[in-house]
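Below you will find the structure I want to go over with you.
Here the complex is missing a single protein chain, while all its other protein chains stay put.
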Amino acid sequence: MIKLEARPEPSRVAGWLSPLLAAAATLVVGFLLFTALGKNPWTAFHVFFVKPVATVYGVGELLLKATPLMLIAVGLAAGYRANVWNIGAEGQLTMGAIFGGGLALLFQDSTSPVVLPLMLVAGIAGGMFWAAIPAWLRTRFNANEILTSLMLVYVATLTLSLLVHGAWRDPEGYNFPQSKMFGDAALLPILLDETRLNVSLLLALAVVALGWLFMRKSLAGFQMRVAGLAPEAANYAGISARRTVWMGMLIGGACAGLAGVSEVAGPIGQLLPSVSPGYGFAAIIVAFVGRLHPVGIVFASLLMSLLYLGGESAQINLALPSAVTGLFQGTLLFFLLAADVFINFSVRFSRPARRAMVN
Amino acid sequence: MDQLAQLLVLTLAAGTSLVYAALGELITEKSGVLNLGVEGMMLVGAVTSFIVAAITKSPWLGVVAGMAAGAALSLIFAVLTLSLMANQVASGLALSLFGIGLSAFLGLNYVSVVIDPIAAITLPGLTDLPVIGKLLFGHNPLVYLSLVLFAAIQWFLYRTRAGLILRAVGESPQSAHAIGYPVARIRYMAVMFGGACSGLGGAYLAVAYTPLWVEGMTAGRGWIALALVVFATWKPWRVLAGAYLFGGVTLAQFQAQGLGVDIPSQYLSMLPYLATVVVLAIISRDAATIRLNAPSSLGKPYHPDS
Partner (left out) sequence: MTPMDPRLRLSGITKIYPSVIANQDISLSVLPGEIHAVLGENGAGKSTLMKIIYGVVEPDDGTIEWEGREVTIANPAQARRLGIGMVFQHFSLFETLTVSENIALALEPVQAGADLSARIREVSAKYGLPVDPRRRVHTMSVGERQRVEIVRCLLQDPRLLIMDEPTSVLTPQAVTKLFETLRRLAGEGCSILYISHKFDEIRALCHKATVLRAGQVTAECDPRNESSSSLARMMIGGDLPNPRHREARAGEPALVVSDLSLPADDPFGTSLSNINLDVRAGEIVGIAGVSGNGQKELMAALSGERLLTDPQSVTILGKASGNLDAAQRRALGFAFVPEERLGRGAVPEMSLADNALLTAHRHGLVRQGFIRENVVRDYATRTIKDYGVKAGGPDAAARSLSGGNLQKFIVGREIRQRPKVLIAAQPTWGVDVGAAAQIRQALLDLRDSGVAILVVSEELDELFEICDRLAVIAHGRLSEATPVRETNAEKIGMLMSGSDGS
């Protein structure tokens, strides 16, 4: 018989080990999966995890894709710590792209250096606006933010679709559903030559540092953690539940909005019907795999970014479906949640119970 | 009159996948477990049923496979949350994300495949009766099955001892454990029943309602099903009513197009999602009713020693 026994204190060692354990277990599953698909697993691993980052361009892509992931995940983590379950980051990202992109289209011909900062602010505002709706519904009507924020993802995506099919469609775009390309003043400067990596990485790292300062060192961050761990203790200490919900949602929305505008002002350069390959959802996994800790999130976002690149690489080189990426992402999160059991429980192998006679 | 009957038939057809998924989730939640993985389980159920139907040429075998796939997926969730004490919200989200990825992966080679669907029944003589013919005798067999499931659940929950035990476990696992009920085992069964129902809901979409496979074809129905359970304040008959209400809303876009209303399709596509948000806000507003009807232990982990 295997029994779980509650530890008197959470284990820190297990807290650090469990993501590694989960990553290792995911690799094992990958090994089995590749074998089952008739590929040499070692070749597949090479194609999946090494080949994409063997060039400077590849490293640039790795960092480029990690940027929105870490940005969104840091914002989500602040909320998740407080039990504010914003799972609509994909929608907030889309709104950020719409707000920021709309501004870029408005100042299509401007060369002013304020266009870009204004766009970033507009993107943040767009994300916050979209996150404010579930926050308001939760604090005013007690409506579950998981469901409302998720529903608003569909609404945001449809809104973007409406715009690029209609009012914002490029008249010279051969009827494709896409906007005009943004002007140069509306694009983020490239950080590394020969790559698509732009300054949004620096913005993201700055946000990570701020996130760390906020969650670990500030009273407000501490109070959000209290609200997440023990809502009644928070109420007892006079920590406003409303404020917690608002902060948790708005921080997540701001970060997702910034990520959204950074995508359209970065690698995309215009508005398209889809501006994200699911970064808003993948960031949920990044947040958990990163232990809801800013530093952990940086590493987790690199790992997830590598999974994206690996999926593309496997599609090109091995004719494997890129959907493998989603599978790996989900598997990783499952293993992490399973490995987390060791943080709060120790495993005891009890001897088989003596079966004495009854009646 | 005939048109109205036709509309009702379509509404029932549109709401049926929600009936399955939401009734299954209702049973899961009655045991005190919140499984947010409905969307993922529906998708995996849909793709599995479609693949099996395509290979075996038997849509009914597909339905069974879809249920089994949904149950298998929910078993992962059950192990995580019931045996390994993982957070139910995080695990449910993980299940949805995993299911979305898995279904996309499995269904890649089946995107443009055509299958023999499960078709609506026609009873010679009866189905052709004016008005009531279609209304009573013209549905898909899976629509009838969903009504049978509803009746069975209603009877099970409020007329059987097993149903009483399930409700008791959901209200207070501590008390249920203290008087000797195997809380974890009961919850495992409730979660897997919910998984099978979600799989069935997905299978209905893939082999009956719109017999084809498209990535992400549930289009958020799993999440709407979760909202429906709250909307229904955990009562089966209200789940049924809510599911048909939402079924009707999803029909709006097709109906509007048919009537030649000139409005961008995106507005109509938004309707079910906006309706969910609005309805959720209205129902949740009454905190006392929610408190009285929600299973008290919903979403809280339970470990007998701690």
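We call the chains A and B, going by the order they appear; numbering starts again at 1 in every chain.
In this text, a contact is a pair of C-beta atoms (placed from the backbone, for glycine too) under 8 Å apart; a residue touches a chain by one contact, two chains touch by 3 or more.
For clarity, every value in this text was computed on a predicted model and none was experimentally measured.
Partners of the chain left out, restricted to shown chains and counted across the full complex, are A, B. Residue in contact with the omitted chain (choice from B:148, B:259 or B:288): B:288. Considering A:167, A:220, A:295 or A:316, the position touching the chain not shown turns out to be A:220 (whole complex). Shown as candidates are A:108, A:240, A:274 or A:317; the residue that touches the absent chain is A:240. Hidden from this view is one chain, which touches subunit A at 5, 7-10, 217-220, 222, 225-226, 229-230, 232-233, 235-240, 346, 353-358.
Residues 161, 164-165, 167-168, 171-172, 174-181, 287-288, 291-292, 296 of subunit B touch the missing chain (whole complex, contact as defined above).
As a working rule, only the chains that are shown with their structure count from here on.
For this pair, subunit A with subunit B, the centres built from the Cα atoms lie 28 Å apart. Looking at the complex, you find that subunit B touches subunit A at residues 36, 76, 79-80, 83-87, 89-91, 93-94, 97-102, 104-105, 108, 219-220, 223-224, 226-227, 230, 264, 266-267, 269-270, 273-274, 276-277, 280-282, 284-285, 287, 290, 303, 305-306. Subunit A contributes residues 4-6, 85, 87, 133, 137, 140-144, 146-148, 150-152, 154-155, 158-159, 161-162, 165-166, 281, 284-285, 288, 321, 323-331, 333-334, 337-338, 340-341, 344-345 to its touches with subunit B in the complex.
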